[in-house]
Structure formats: structure tokens, C-alpha cells
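Here it is: the structure, laid out below.
The other protein chains are all here in position, but one chain of the complex has been omitted.
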Amino acid sequence: MFRVALFGAGRIGQVHARSVASHEEAELAWVCDPVLPAAQAVTDRYGGRPVADVDRVLEDGGVDAVIIASPTPTHVDLLTRSVRAGRPVLCEKPIDLDLARVDRCWTDIAEYRPWVMMGFNRRFDPTFRRIRGRVAGGDIGALRGLRITSRDPEPPPAEYLAASGGIFRDMTIHDFDMARYFLGEVTEVHAFTSEDDRPELIAAHDAHQAVVTLRGVDGALCTVTNSRTCVSGYDQRLEAFGDTGMLEAANQTPTSVRAHGAAVTGAAEPYLHFFLDRYRDAYVAEFDEFVRALREGREASPGFADGRAALVLAEAAVESAATGRTVPISSVPHTENATA
Amino acid sequence: MFRVALFGAGRIGQVHARSVASHEEAELAWVCDPVLPAAQAVTDRYGGRPVADVDRVLEDGGVDAVIIASPTPTHVDLLTRSVRAGRPVLCEKPIDLDLARVDRCWTDIAEYRPWVMMGFNRRFDPTFRRIRGRVAGGDIGALRGLRITSRDPEPPPAEYLAASGGIFRDMTIHDFDMARYFLGEVTEVHAFTSEDDRPELIAAHDAHQAVVTLRGVDGALCTVTNSRTCVSGYDQRLEAFGDTGMLEAANQTPTSVRAHGAAVTGAAEPYLHFFLDRYRDAYVAEFDEFVRALREGREASPGFADGRAALVLAEAAVESAATGRTVPISSVPHTENATA
Amino acid sequence: MFRVALFGAGRIGQVHARSVASHEEAELAWVCDPVLPAAQAVTDRYGGRPVADVDRVLEDGGVDAVIIASPTPTHVDLLTRSVRAGRPVLCEKPIDLDLARVDRCWTDIAEYRPWVMMGFNRRFDPTFRRIRGRVAGGDIGALRGLRITSRDPEPPPAEYLAASGGIFRDMTIHDFDMARYFLGEVTEVHAFTSEDDRPELIAAHDAHQAVVTLRGVDGALCTVTNSRTCVSGYDQRLEAFGDTGMLEAANQTPTSVRAHGAAVTGAAEPYLHFFLDRYRDAYVAEFDEFVRALREGREASPGFADGRAALVLAEAAVESAATGRTVPISSVPHTENATA
Partner (left out) sequence: MFRVALFGAGRIGQVHARSVASHEEAELAWVCDPVLPAAQAVTDRYGGRPVADVDRVLEDGGVDAVIIASPTPTHVDLLTRSVRAGRPVLCEKPIDLDLARVDRCWTDIAEYRPWVMMGFNRRFDPTFRRIRGRVAGGDIGALRGLRITSRDPEPPPAEYLAASGGIFRDMTIHDFDMARYFLGEVTEVHAFTSEDDRPELIAAHDAHQAVVTLRGVDGALCTVTNSRTCVSGYDQRLEAFGDTGMLEAANQTPTSVRAHGAAVTGAAEPYLHFFLDRYRDAYVAEFDEFVRALREGREASPGFADGRAALVLAEAAVESAATGRTVPISSVPHTENATA
């Protein structure tokens, strides 16, 4: 069995705990959280031992790999210590909100030839993955355009917003990675945001809506449309447009009921409500790929450099939204495990 | 120009008048209706001369063809006189509600080698026609099943119902023809009706719902589902199921708007309201085929025998609904212009 | 924990084993199969002890309930013995292919006030269940029509077909139960079958296509359309038509990809391939309901009488297909746990 230590017993930590527990070849060894009862609650349900002390975990020679699902500010420290302890890592995005800190992290760990996979779960969604595979297989000819729609049903709580780094580093970061998954590297970024009238967003100095346009290295143009609210649920769509076709990821609903009445026909239900529903299978597939890539000796993908690259695009978007200028991405140095 | 005399200035007569007036190679010569002001209203809008006297029309040597769109009880008389006057005829369905009368009509006109096309407008609907063409072209392999859904938004007025001949002769007659359009001849018919609780239908001793099952000569099974009411509009669908695929005619809506809200997503508008909307293009194509078939010396299709065959199926359905037995269609004699 | 003994280690037995193993409050105690290595393979994966001897299982006082997922001819014996041993039972459909044997079974067990739930998994499908709930809640007014489409991707193997009891007892049985789930009792049945040209079906004297029409006790008309083949996958649809609306269960696909090219647009993938994919959630929900109904002291639903009633409709369909007559269902005696 593949024995996994999990850092973080919150919402996303629980998602990973379930993936580990339901995997045929893996089991939880530790759940580590400074709030021990939170760790205990997870181990009660999914197995493993609860612990508050990080060193206790990293000293356990029986741990095959580490999942970092703790709050963002702890990522760099846990990642660095895990790598130094010789553990392969699956780290939730973002590595950090501060690009300089990310680069220092890499400097600190590079000598260990780290095996770090980033938790960009959407790359493992069966629908997006199928489209990526078909694009790569030439089904739509040269890729000319990409359209990513990503709207949350409701804004996160005020305290989360305050520490989130803003819409681009917190929410669009997934879409930046998705853009790179399809386009390869990005050469230019432009962004518009709209604050409008949601009081909690205004209080957090954060945007309600954002539109980001990116140019890919091969000329394809990509738009990302974000909103912190969407009454119909978690709006997660994608369109890849090419010379010989277009592939579209439609929204998904809890059932396939279609209602017909006097006012509307063919009406589906609201979209799957949020990421726990929409990306349930993606998290399972992500963990499975983590295990398999390690077992088969493959590189981590998406890797540390992918995590860094998404953050570079977020920085560029912040700058563009502030200045109105298109920001060139001239200098995203490739590190060893970039896999865009 | 192809000069057309129209019998009947009612709702369906006006549909034909517009088809004639908008056809580049045709024009209305006469509109004949015992209610002269009704005829006048049509000629005011679409051209031609109003008249109440049938003979006046049939004596006009400049009339190239006749359209019979008058009430059903007048069809046989007008058809017979028009044929004897040497005119090609486009006759609205049904020929008559009484099969014996239909057969006598044929006996009376057969010697004139009549050119009679039946107004089964749905055969000319672009969607159904496309499916028929693809089935004939082998797109779905051997045809194994056919499903026809046909629901009216509201029942007709009481006086119409009283003279309609019942749901099978009045409403299902179109579906019987559609079944023959796909299956060729039909060998067995079974029918269920449901009266339920619509007072105007109970008063007319007519059904609210009907389900008819037919077996085609090649073994394909067909179901027809009818309702006299449908809150979402005019429900007109068809599915042709075969060994290598299925072709479906979906309902149509006035616009392509899709609405997404808190309760429903992807909601379309109610279906096109009734046959004047849904089959607008079909009536135009039907008249165009009438002109072209005549000009090119082709046989009428659908012809008199198709009109008779649909009535035979209606009779069988009436019998089956009454007796509970499957009724064999053993003896539908082919007359010259059957084109199923 | 709720301890379950499973009879039958074949395909459907494995489905149940997984449901038990993944249920938070249940665990497998025994997997019983005359082919011990088959039982062993299941216990290796899902827990419990493998055994070939039925008595060994029924004598175990620690078994809370029994699931019968063995071949059909063994159902009556296992059900009878399990009930006599005082165990609640979840039994796969059908109880037996022979109605007389079913009735004798009931006679034999009635005194024990048996708690028997039938494995009509489709009642637990989230889509069908949602529609049933909305119909019951009045969303579409009086229910006037029901249309069930059920097509398998491929026929079963020849040896299965030979023992299957024919399409109505083997395949349509699910649809008969679904009809009863919506209509309540059925008063009349009519059936057409088509043999056509699939050699394995002809060899088994079985139908390729079937159309069954049923009349519900409140007058609603229901059609069931079956096929032993469907190139697009497992075609599982339903439409409930009422006075104020229509609810439709659309087919489901593995992803939400829609492809647009030069020839087709908006194209989805083939339907979920077969029942293991399509009804995965339904089996989980079915077992969960089994546990909950027992814990909460509710009656089994669907119960033994529902299993019997579906078989009565299958018998009627066999007779109708042979004679061409509509068969009245005059005398389906209600036993205690009918829950249509």
C-alpha cells in the first residue's frame, strides 16, 4: 500500500482524505493539523493517525508521499520541509501568493531534485481532459481560440477574501493553468475587472467580475470570464475553437431531468453547485495520477513550474487591470518540472 | 404563370392562398367559397377573383390546377367535379370520413386517370423530409422502430369536434400518413384511447389521449402518441430507430433563447404554437412540389391512394380501440397513385 | 455496523458487494457462491468471508440482512430459506420466471410476515426518482401519458438468453415496474414484438424489438419501447406527460463534451454504456434505502408484491404478443407489501 500523509484537515483536506481512502492501492498514514480535533475527525472517517506536529510526520520512514492541503501561507514551509525529508509532494494551488517567495522556495529545494505535483484538479476533470486529448489528437486542427468560463455560485467568506490575494491569484489561478494546459506558454495578458455593488467584495477591495485575455505562444487567443457569483450554480465551461472544429465542455447538472411547461421547455436543473460536486471525479483521478506517476517513475505533471507560471499570469493580470496595458510575459523561466 | 383556383376561404384556404401568391411561377385565378365575402377577403390580399359558384371556376379554361381546402364533407364532390373538368387537384386531407364514399369517389373518377395530390403537409416539412431521406439513404441501417408524437395545444371548438369523425380520422390521420411515409404499408394496428375529464371532449364522445401501435410490412414497430392538449405548444416529434443509428426530429421554438436562472437552466421557449407556425415552410414546399410535379410530368405524391390508406388505418384504430383486438390491414387495395 | 450476507458472486453480486463495502454503516459478513473462488474474489476486494454452504450463512446469528443476487432459478429457494431464518431480504428481480412458483413462495413465507425488498434498481435512479417526486408533487397536473424507452447496447450471451424467460420477463420486467411506479396498478396490456434478423435472438426464439402499451388504473396510457440492441449505448429514457407539463429523463453521457465540426454540431458522446455505468448511483441508493427502511421500521418498497405484479404484466405481454388481444389485468391479488 501507498502510505500518504495529509497536511490540512479542512474542506479541501477532507476531499483528499476521501480520495486516498477510496483508492485501492493507498491509505492514509497521518492527518496533520494544528487543530488536533479537526485531524481526529478526518482520521475517524478515513483512517490514519491524527497529529499536530509536522516533524512527527516527516520523520516517519513509512510515509511514501505527502499531500499539502493546509492554508496557503503554510505551503512553502511544508513543501520545503517535505522535499528536504525526501518525500514526493502533491501541493494544493497556489504555491504562495508572493512570486518572490515562490522563487526562493525553488532555490531552496532545487538541489533535492524535488518531485512536486500541483493540485490543479481541473486538468483531471474527464470532460476537460477529453477535450485536451482531442485537441492534441488533431480533431479540430490548429487551435485558434480558447474560452474559459468560471463563475462561483457565491463569494467566499470575508475572512477568506481578505487573505485570498484577490480574484486573479485566488480564483483565476485555475483558469490560468487551464489556459496553459491548452495553449502552452502565454506571451501577453490583458485584464479588466468590475467591482460593482457587492458589499463584501467592495470591503475586500476585490472584483466581482473579471475578463482576462491571453495570447498563446502559437497565436491562439484565450478569454477567461470570471464572476464571484452565479445564481445557476458553479458555471464551469470551456470552448476550444480550431480550424476544423470546436469542442465545448457544457455545464453539468445533478440529474438529466428536462422540464417542459407552459412557460419554458427543455429546462435542466441548476448546475452542479460547487467544486466538490463538479470536480468530485477530478480529485479522484488527480490522486490516482499522483500514485501512478510516482510508481511509474514519471515526472510530476502539473509540476512546480506550472504552479509558478500560473502565478506569473496572475501577477500580469493584476498589473494589466491596474494600468490598462497589455502585459508581456517575457521572462517566465522554465524550471525542470514545467509541463505546460 | 401557373393559374390556380382555390376552393375554401377558411383558415387552411388562406394558408394555400399565401403559398400560391408567394410562389414565383404561380398566381391565384379564383377563390371560391359559398360565403362570398370570405372569398373576397382572400382575393383582396392574395389576388384572383372571388366567386361562390363552383361551375364558374371549372368552366374557366385558364385554370391550370385546383386546390380543395373547403370543409371535409365537400371534398368528394369538388374532387370529382374537378377531375371530370380535367383539372389536376391538390386536396386537403381527409378525402372523406367514410371509406365507402372514398372508394365510390375513386370508382367515379378512375377512368379520367386523375392527377390528385393529397395535402399531407408534414411530408414536406424540412426536418421530417431530411430524416426520411437519411433513412432511405441507409444512415441508420434497417429501420426497426418509429415513434411519432403529435399533440395539439388545445382541442378544436365543439362544433368542429362534432363533425370531425373522432381523433383517429381527424388528428391521427396525419400520423398514419407519416407512419406510411417511413414504413411503407402497415400490416397491423392496435389502439388505446383515454377519455379522462375534458368536458368538451367528453361531450363530443372523443378521446383526449390516444396511443396507436402499428407494425410495418418489414417488421418495424411504430407508436403514435396523440393528445388533444399540450401546455407547451404544438408537440411534433419523431424518432426513427435503426440498426446503426437513430434520427430524431426535435420540437422547434420561436427563437433560440436559452434561459438560466436560480431554478432552471438551458430553458427554451414553448414550442411553436400550432400548425400554421410549425408547418409554414412545409405548406410552401408542398405547393412548390405540386407545381413542379405537374410541370415535370411526375405522378402525384402523396396521391389519392395514400389518402385512402390513411383512412383505412384510422378505421382500424377505431375498431381496435373499441374491441381491444389488434386489427390486421389485410386488404388495402392499391390504386394507381399510391406512393407510400 | 449492519452486517450483510450476499448470495451470488457474479456481475450483479459484485455491484451489491461494492455498495455494501462503501456504505458507512454496513459491512459484508459473507459472500456465498457454490463456486467458492468466485466468492473469494469478492471477499478479497470488499471484505467478509467466502462460503459455498447456504446454511452456514443462515445459521450465523450476526447476519442482519441478506442480499440475493444469485441466478434467477435459485431466488425462490434462497428467499424462502432466508425468510424462515428470520432475515430481511433484498432480492434481485425477478422472483422467478414462473408465476405459480412465485405464488407458492408467498404461500410458504407469508406466515413469517416477511420483509422482502425487490431489487428494482431504477426506482432509485436520481433522475427517475426526481421525476416521480415532481409528478407526485403535482408539477405536471394529472398524469396522462408515460413513455419508457429501454434499449440494451447488445443482446446477452446465448446461454443467458436461453434461460432468460424471453424479453418481457427478462428485460421489460424493469419497465413494468417503472410503469407501476408512476401509474399505480395497470388494468390492460398490449404487446407487439419483432423478431427480424439477429441470428442469436432468432435461435433463442426471442424478440429484438418490443412495444408494450399499458393502461393505468387512472386512465393514463403508457408505452414501453425495448430493443435488444442500440449502437449509441444504453438508451434509458422516460417521459411523464401531464395536463400542465412534461418531465423528461434524458440519456446520460460519460462527459459533457459537445463537438462541432463541418458535418455535425453540438454532438455529445455515446450514452453511458450499460447498466453498471448508468445505474451506479441507483444501486448505492437502493442499498442505502434497504438499510434505512429496516432501521426506521418502514415497509419494504418495492416489495414482494411489486415483484409479483411486474411478472403478471410480463405474462400478460407474452399472451398479448401471441394472440393480438389486449389482456386485462383483472386479478392481481394484493399481498401485504405491495407498494406501487
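A, B and C label the chains in the order they appear, each numbered from 1.
Everything below uses one rule, namely that a residue touches a chain if its C-beta (ideal position, glycine included) is under 8 Å from a C-beta of that chain, and two chains touch if they have at least 3 such contacts.
The structure presented is a predicted model; accordingly, all values stated were derived computationally and were not measured.
A.B. asks: Out of B:Pro73, B:Gly138, B:Gly261 or B:Pro328, which is the one that touches the chain we can't see?
C.D. replies: Selected residue, touching the omitted chain: B:Gly261.
A.B. asks: For a quick check of understanding: of A:Gln40, A:Thr72 or A:Thr326, which residue touches the chain that isn't displayed?
C.D. replies: Here the residue in touch with the unshown chain is A:Thr326.
A.B. asks: So which of C:Thr172, C:Thr193 or C:Thr253 would be touching the chain we can't see?
C.D. replies: Missing-chain contact among the listed residues: C:Thr253.
A.B. asks: Using the touch definition up top, pick the residue from A:Asp77, A:Asp98, A:Glu188 or A:Glu289 that touches the left-out chain.
C.D. replies: A:Glu188
A.B. asks: I'm checking contacts with the chain that's been left out. Which of A:Arg104, A:Arg147 or A:Arg280 qualifies?
C.D. replies: Answering carefully, the residue with contact to the hidden chain is A:Arg147.
A.B. asks: Kindly note down the residues of chain C that lie in touch with the hidden chain.
C.D. replies: 231-233, 251, 253, 259-271
A.B. asks: What does the interface between chain A and the hidden chain look like in terms of residue numbers?
C.D. replies: Residues in contact with the chain left out: 142, 144-145, 147, 151, 188, 190, 192, 194-197, 208-211, 213, 215, 219-221, 223, 225, 227, 229-232, 235, 241, 243-246, 324-326.
A.B. asks: Spell out the interface residues on chain B facing the chain that's missing from view.
C.D. replies: Touching the missing chain: residues 22, 24, 45, 126-127, 130-131, 134, 139-140, 244-252, 254-262, 266.
What we mean here is this: only the chains that are shown with their structure count from here on.
A.B. asks: With touch defined as above, tell me whether chain A and chain C contact each other through largely the same residue numbers, more than half shared, or through different ones.
C.D. replies: Over half of the interface numbering overlaps between copies: same.
A.B. asks: What is the identifier of the chain with the smallest separation between its Cα mean and the overall Cα mean?
C.D. replies: Per-chain C-alpha centroids ranked by distance to the global centroid put C first.
A.B. asks: Return the chain whose centre of C-alpha atoms lies at maximal distance from the corresponding centre of chain B.
C.D. replies: A
A.B. asks: Could you state the distance in Å from the CA-based centre of chain A to that of chain B?
C.D. replies: Going by mean C-alpha positions, chain A sits 58 Å from chain B.
A.B. asks: So the centre of each chain is just the mean of its C-alpha atoms; given that, what is the distance between chain A and chain C in Å?
C.D. replies: Going by mean C-alpha positions, chain A sits 41 Å from chain C.
A.B. asks: Hunt down the residues of chain A that sit against at least two other chains at once, touch-wise.
C.D. replies: 251, 259-262, 266
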